[in-house]
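Excluded from the complex is one protein chain; the other protein chains are retained at their positions.
Chain IDs A, B, C and D follow the sequence of writing; residue 1 opens each chain.
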Amino acid sequence: QDCEIKLGTVGPMTGGGASWGLSEKAGVEFEAAYVNANGGVQVGNRKCKVKVVAVDGLSTVAGGAAASNYFASEKVFAINGPVLSTEITGFKPVSKRNNQVNFATGFAKDVIGPDFPLAFHKIQSPPAWGPLVAKTAKERFKLKSAVVLGPNDQGGTDAGTQLAKIYNDTGVKTGTEWYQRGTTNFGPIATRIMNMNVDAVDVTTMPPGEAGILIKQLLEAGYPGVFARLGAGGDVVIKNSGGIEKVKNFYWFDHVPTENPAIKKLTADFERLMKAPVPDNALVFNAQLAAETMLKAISLAGTDQDGEKIAVELRKLTPDSRYLGKAGWRGKGQYGINQEFSFPVGFNYIQDGKVGAQVKLDIPAE
Amino acid sequence: MTSNRRRDFKLDLCGLALLLPLLVVPLVTNEPFYNSLAYQAAIGVSAAMAVYVMLRMGLLSFTVPAFMAIGGYAAAMFAKAGMSELLLLMGVAFIVPALFAIPLGALVLRLKGIYFIFVTFLFNEILQLVLFETPTLTGGSDGIPAVPAATLFGMSLGSPSMLVVVTVSVCIVATICTLAVTQRFRAEFTSIEENETLAESLGVAVWKYRTIGFVASAGVSGLAGFALVNMLATAHPSSFASWSVNNYIAYAFVGGRGTMLGMVVGSYLLIFMTNIFSSYANLSAGLYGVLLLVVMMGAPNGIVGLFLKFSERRKTRIQPTITPVVKEGRA
Amino acid sequence: MESIVSTGVIGVTLGTQYALISIGFTLIFGIMGVVNFAHGGFYVLGGYFAFSLSHSLGMPYVPAVLLATLATGVLGYVIETLFVEKYVVDHLATMLITLGIYQIMTTGITMAYGAEPVDFKFPISGSLRGGGYYVPYANLIVFAVCAAAISAVYYLVFKTRYGIALRAMADDGPVAKAQGITPARMFPMAFAIATALAGLTGALVTPMLSLEPTSGEGVLGKAFVIVILGGLGSVSGAVLAAFIVGLVEAYTSVYFGGSLGALALFILVMLILLVRPQGLLGTVARKA
Amino acid sequence: MLTIENLSVRYGGIEALNKVSIEVRQGESVLLVGSNGAGKSSLINAVIGLVPAASGRIVFDGKDLAGTSCPVRARLGIGYSPEGRRVFRSLTVTENVLSGTLGTPMAEAKANLEWIQDTFPLLRERANQPANQLSGGQQQIVAIARAVSTMPKLLLLDEPFLGLAPVWIGHISDAIRELQRRGTTILMTEQMARPALKLVDRAYVIRGGEVRRSGTVDEIRDVALAEEYL
Partner (left out) sequence: MSSVLAPSPVATHTARQGVQKLRLDGVTKQFGGLKVFDNISFEVEQGGVLGVIGPNGAGKTTLINVICGMLAPTAGRIYLGDRDITAMPFHALARLGVARSFQQTNTFRSVSVEENLFRAQRFGAVHGGGDLGIDALLDEFGLSSHLDEPSDKLPYGLQKMLGLVMVLSARPRFLLLDEPAAGLERRERTQVDRFIEHARTKLGCGVLIVEHDMDLVKRLCPRILVLEAGRLLAEGPPAEVLSRREVIDAYLGASED
């Protein structure tokens, strides 16, 4: 076997957002290991091994740009990531010049768009699933008011404002509340929220650790309402806030239906092949989906050295996962370009201390 | 350690000369990685120069990211408003932070040592928060996207290689400014660093020179910020995060804090290594830490300092073994 | 009215935690002149040590905390001896050295425990409630430990001849040596005491808050602010400042929100420093 | 008590002391006189161990000091008051005095402190003031008090009268006499030879890093006068 294709992955691998970058990396590495164990990828008339090149995006705009250039120097043209809005901002224009196709994560408002034809999106942002999820939550928990909390940087405010708008559109009166990233103790903010008297507190854009502290402290303060996390990592947050015994009313959202047998199978494969537990951060699954699809496109394009060609094949193919089955592309209405996965997502809830069955929500393709 | 005026000047010029190859990089290669290294180095050197100006007075200023932000944002606003002439933008990027530095300097320049470090660090944090709290002016947490590239006499300098050329040129200007200020006021600056009370007793208006240095440092930071914004076409708060100052200070220290050559060498080394390390993903920070530790322990005065020590040792064979107690001040 | 009082209670709680972490930081600075950028790292490490001992090895919480404190102290001793001791006079070089150490520590922790927060719980839950106010028991415990630790440190540094020797060493190393003070043991010991305090804080506080590799960063930032406000190197200043910062943070965050609150706090600290550049309890040196 | 044989001290290329031999007997007080830069401080610092000896031997109380570190020498019973005071600036006056007593039993240290404070009432008045705020002469007293806080067997005083008012020179001389009565051996340097010669038994004249002459006070006084040290 003399043939090798390269798959890049970029995200915050160090610092506060490391869990995102590292679980994305884990997903891509799993997919590579899986494919390699099964003989490799068919490229032209050869079977090729997959090699993963991981780069730390350093959580900054400059880091995102530098990562793209590093990939160029390593001749990597198909990339998973970046994850953070900042990294995406720096990465996009440079990768366009470098002819690199990428599957970004993140809730940035302009994560993909007609100006950047090589950029794809592997998760969906709030406008895609938000109305559906908010409606479900509103009915189940009889919500009238809510507050969305997040750090005051782009990662927090972008998604936070989108979410608040969706809640308001659904008829739940919702405000936003920003705090400084790096806050270690949420005692005062908990008091502030107590004074707001809202039915639900949504911690979607908070890092899991910080979300855990806030919920713990709200519970200590005697907050009677519902918690929500309309984004990845609900399980982790519950664990960090003291578990189900403590958090009696909670609804959250997963970027894949995690309770689905398909994802259970994925988890099992991962742990067998990687000899490590699957990361807590559910982004690992979406990374796998993106890597799987990307490899298919590379195979069809017959090269891993031309982002443009790979992108053409990506647009042509129907996303089809060996775990979650077929999905489609969406995004035209929201971003002006149909380059976002439409894999189903999951809605979960705990009500009065009882865990409800996960609801699989199908996201329509466009 | 005798009067090194001439030697230091030569080393400063060496530093300046070492920037010229960067200018050539975009002209000889299209390789994105090398161009990327070149512009990162140029921005890093500019920021390190801003640190250097203050170091000449014995002050370690943590304001660099804040003034970079002020310069970068100011230039971005001008460019967005259609005034994208390079020389104008450079002027704006220098002058606006310099103006901010005057009142701020009046407040913080009374402080010294670690106090100064901490308070200037606070200023970064404050500025970040102000950026977040003023979305109409600065775009808040999203920053100012799609900043048009600078133009020269109406010609766009937006091509990838021209962007690098512009960045490096800005860096050279920043370096020349630094050289001019530190040479012109060398006697005052070093006297203030060494023995402020004596300098004052001889008639040096210490606050005045501190302010000059601070203003120059702010202006140079602003140029660095402009270079960064122009290169990335975005003025974004995360580009000017408080902790990024640690990088610039590391450039200065690892290279050698005594000379401008040190700034250049340190920036080159650390930026190159950061790019290499970042491909080690989760290990990158740790590797960077190891590098800092190794260099600072092996060469507490930085690489240039180490080099000078060796060359001096060759000249004078006998070295004092210990710094004795005698002759400190007879207070 | 009710909210004014309960916010005050929260402020005091914050102040306690800040005080505990800041005295170690100010101790290292005051005695050795070293700005220890790794201080937050020792805080996190204390948390992980206690977590491993209690959750993985099944040790009861109290001995786990004590062992974790001891372990961070020992580690501090070793690190001081290996990396810091030789460069102690160069305040700027040690800044970078400790920064490097911090990055290595964080990377090590991420490799060992992963980037996600770990599930570390305080053994006692519940709050003391009455009249609309509440104080979690955990906070009361931290308060007691904090008071004890501060008193112990204060006594050690200011009331014992050992503390005098430590500070003398910091002031003028050669003359201190000529007074019979052995440098090789002094600084490592001071460093160890300070890192043990950080470890203790981590072991106590992270189960109430959250424990992940980067938890130390925000903590270090707060210690910065407190230590300058209090007067560099002044233990009592740090304690005073910790409570001021805690209270200001509580009130501004409750009434203006977290982001504006932080801004208000920083600006207030700047203003205080303009009036008292040497910090609240710092002293000014004589020039001639 | 203290025997120095052929001691040489070098700073880089500069030879500060060249084969100096000096003898200080138990209970005796010896003065080193000589112009600026003669090497007096270098000798004192070599005895306490702050500068290394390039060659030669220093024997204290029957023990060769080669290879012993500065703190060890101090604990063997050598007290040291450096040239130029060098009080611990951030420590209070009392803390300065107590700084070297870590090896002495607390009760003994307390008793010594009492005696010192009785001798120099200033130290009691200013007990809790940072030493840095004292005037130059006041700091000199602190430095001397610090050196005698452990009641050392051998006391090294490097220019103890520097910057002192005549009345304070008198006070310090009285204190030194009291120490002598208690059996302390003293090796001192002093620019102001006149009051210093009143305190000592013998003196050495040092010039250019070498001992030029030695003898009893009376023998030296004439030489010193002739060479304008007085």
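Quick note on the criterion: a contact is a pair of C-beta atoms (placed from the backbone, for glycine too) under 8 Å apart; a residue touches a chain by one contact, two chains touch by 3 or more.
This is a predicted model, so every value here is computed, not measured.
The chain not shown here is touched by just one of D:N6, D:Q26, D:S135 or D:T216, and that residue is D:S135. Of the candidate positions D:T3, D:S21, D:S35 or D:S69, contact with the hidden chain is made by D:S35. Between the chain not shown and the residues D:P52, D:P121 or D:G170, the one that touches is D:G170. Seen from chain D, the chain kept out of the figure touches residues 35-37, 84, 122, 133-138, 140-141, 159, 162-171, 173, 191, 195, 228-230. Taking the whole complex into account, chain B touches the unshown chain at residues 1-3, 5, 187-188, 190-191, 194-195, 197-206, 327, 329-331.
One rule holds for everything that comes next: only the chains that are shown with their structure count from here on.
Overall, the chain located most centrally, as judged by its C-alpha mean against the mean of all protein C-alpha atoms, is C. Across C-D and B-C, it is B-C that has more C-beta pairs touching.
One inter-chain figure worth recording: chain B and chain D are separated by 49 Å, centre to centre, where each centre is the mean of the chain's CA atoms. Computed from the mean C-alpha positions, the centre of chain A lies at a distance of 74 Å from the centre of chain D. Contact of a single residue of chain D with at least two other chains is seen at positions 50, 82, 86.
Among the residues of chain B, those touching two or more other chains are numbered 129, 132, 282, 285, 324-325.
Across the interface of their complex, chain A is touched by residues 31-36, 40, 43, 129, 132, 140-143, 145, 160, 228, 231-234, 236-239, 241, 244, 275, 277-282, 284-285 of chain B. On the chain C side of its complex with chain A, the touching residues are 3, 6-7, 10-11, 13-14, 17, 106-107, 110, 114-117, 119, 121, 125, 127, 134, 136, 208-215, 217-219, 221-222, 249-255, 257-259, 261-262. For chain C in complex with chain D, the touching residues are 161-162, 164-165, 167-168, 170-172, 174-183, 233, 283, 285-286.
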